[in-house]
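Some notes on the structure that comes next.
Complex shown without one protein chain; remaining protein chains in place.
Chain IDs A and B follow the sequence of writing; residue 1 opens each chain.
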Amino acid sequence: MLASLFGWAFLVPLLPALAFIVIGLFGPRLRRLEYGGWIAVGAAFVSMVLAVLIALGEMASPDTYTSLSYTWLSLPANPTFPYGFSLVIGTLVDPLSSLMLIVVTVVGFLVLLYSIGYMHHEHGLPRYYAELSLFLTAMIGLVLSNNLLEFFLFWELVGVCSYFLIGFFYEKPSAASAAKEAFLITRIGDILFLLGIFIFFYVYASDGPAGLHWASSGFLFAYGNVPFLAGSLGANTPLLTIAGLCILAGAAGKSAQFPLHVWLPDAMEGPTTVSALIHAATMVAAGVYLLAMTSIFLGFTPTDQLAIVAIGGFTTLFAATMAVVNTDIKRVIAYSTISQLGYMVLAVGAGFAMVGLYHLFTHAFFKALLFLAAGSVIHAIGTQDLFKMGGLKRHLRVTGAAFAIGGLALAGIPPFAGFWSKDDILSSVYSVTGSHPDYWPFLLMAMAAVFLTGYYIFRVWFLTFSGDRTRDPTLPTPHEGPWVMQVPLIILSGFAIGAGLLIFIPGFANLFLLPGGVTALGIPPTYGTTDILLSALGVALGGGGILTAWALWGNGRIFRLPEESVWNSARTVLVNRYYFKVAYDAVGARAVYSVARAADFVDQFVIDGTVRGIEQLFSRISDRMRRIQSGVVSDYAAYVVGGLLAVFVLLLLAGPYLVNRIGGG
Amino acid sequence: MTTLPVGDFLALASGLVAISIFGILTRRNFILLLIALEIGMNAAILSFVYFAAFPQCVTAATCHPLTGQAIAVVVIGLAATEVAVGLAIVLALHRIRGTTNVAEANSLHL
Partner (left out) sequence: MRDLHQCLSEGVPVLGDSHVSLTELAFFALAVIAVATGLLALLVRELVHTILWIGIFFVDLSAIYFLLEAPFLGVLQLGVYAGAVTILLLFGIMVTRKRIFSRDAATGVGALPIALAVVTFVFLIGALGQLPGAAVPAASYSVASLSTLLFNAEAPYLLLLGLVMLSALAGAIYLVREGRE
């Protein structure tokens, strides 16, 4: 019965779109509705209900999927495309998209509800709610899209909304600059993504496994076909490898993996709610979603998989090291996001796409929880600097508890959500290291990051909530936010506790089983001896991190490195983020700018010079020719005589010919 | 019976045309320009009359033997008319510009 809803899936993105239009047009006049905030919340709520119903329907009918499309361009068969070419727009309701739908709509609704309270005192609220609604539309559209081009379209739209929202406080130069930086760096990834699409198209457009002619179907994500890779590996492997790397680049840009990670910490210039929704739970997850979709429907070559594993594993450790020393509460959580996304990428690269998505599912909830809790702290005391906080657990009980729950989930302590998914990733990757020994270094990096994760998140908790330091008297007395802020915290805390356990419910686990005989590995997690040992190791690492944090920062202690310590230089490097931004700026300023200057030179002197040169040539010619008209009659007479003589000459030359033609006169 | 000289006549007519061209191109006085034109036109009229005297046309059915002279009559009239109008222009120019130098009448806006 619920399956009949699948045809109405297009309503889910449509409602926030309507909210966007309404708020955009009438927002400033809706003062009583929080300038359109309640409209956005209402639309998000209805979308959430619809999405949950669709997901329930999908859970109830495993092994089914519904793909509905509308063909808006269709070319008949011709020599270039032996089976025709068409472009479609449509929805795909399958376990993958239902899972993502839950994530996006639930977190979206809760964040919107929270913003009512958090953003109450800001300016430009209609713009905020309109842009958030547009973002929800784009993200849901991306999740529901059923063909690669539509996916790319929503991908770009999501990036645009991210730009708008990061630059929400556009009067601040740092915010405007951060928005531009985010957009440009994801743009680099997007261009490579598009290149990857073109390469896939080139390889698969006109042929492909029997029955699937990709171009004629409009680049659909189609079940029931063996992934391309099995069919035509060998002939096209170099091209496919490059295409896979391009897709990886696009995902790395969107999910802030090394080396395109620099934009995410700076994106914290946007409001905290934006960070919670976009840069923790949804948009950055789109990259992982792309990788999962590609591995399921298109396929990665072994080289690609190694590259993905490498990038994911490296990023987990890389970002965690930078989180360890940061002093801004939001930026620590941002680095944590990058690190956790590395885990997901690692899993997808090793061939466990659904395990990666499982971690995406749990991570969305506890990361959003962490961000919203941080937002509550910022709302209470007005600063983001960790060293100005302290002893808040007396004043902000709910927030403190929520942050602790989120932190425990992040560190991977059972029975919180993060434990189940992160542990599943580690054991799944471990299980294939036998056949892929080159995954070992990255697995070790990921495990080291577990320790750092526990450390840095509880460093934040202890600095913020525990201890008893004297407060800066200029800051206001902290108090909890209104109910619209506390309710999402409580709900997300519930998710952070229980989301991991959901997978052991058979109905829910159906969301991780792909139709068409494509098995999902690692779901639900199994617990043999090796697995239990690994889990214990993970818990030990996480707990060790927490204890270290308590030792250094708990109870009001402030840990400072001695001046002459050798760790100081390492710390400086970390604080400066490995000087990545400096390097990028230098490359941009030197290399790109000189290319731009050369192009400008060509434009001004070569092209414009040619144009102006032609203009001057004609001008001079006409100036000379103008002098024929001297006004003196004798000159004109001379021209006439000259013309007469020319006629004589012509007659002389053409005489015999003319005589013959006229007929022997 | 008079005989028609051939080479002499051609030299005369060509020479008169050449003189006329020379006069038109070099003389700056308007009246001298007219005189040079008249010399040339007379050369043309002379040619008409000369060729009218050729007996070849007598037997041909397509032309009347006296057509050349008839044309000469009409052209003489036209040439005289043209001189008259030219002189009117000279007088108008002299009244406006005070000169008969054609080189000074070199703009449309008198």
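Quick note on the criterion: contacts are C-beta pairs under 8 Å (C-beta built on N, C-alpha and C of every residue); 3 or more make two chains touch, one makes a residue touch a chain.
It should be emphasised that the depicted structure is a prediction, and the values quoted were computed from it without experimental measurement.
Within the full complex, the chain left out of the display is in contact with A, B. Residues 1-23, 25-32, 34-36, 38-39, 42, 46, 49-50, 52-55, 58, 64-67, 69-70, 72-74, 76-85, 87-92, 94-96, 99-101, 103 are the ones on chain B that touch the missing chain. Considering the complete assembly, chain A touches the hidden chain via residues 638, 641-642, 644-645, 648, 652.
Going forward, only the chains that are shown with their structure count from here on.
Note: centroid distance chain A to chain B, computed from Cα atoms, is 94 Å.
Residue ranges of chain A in contact with chain B, taken from their complex: 630-634, 637-638, 641. Across the interface of their complex, chain A is touched by residues 21, 24-28, 33, 102-103, 105-108 of chain B.
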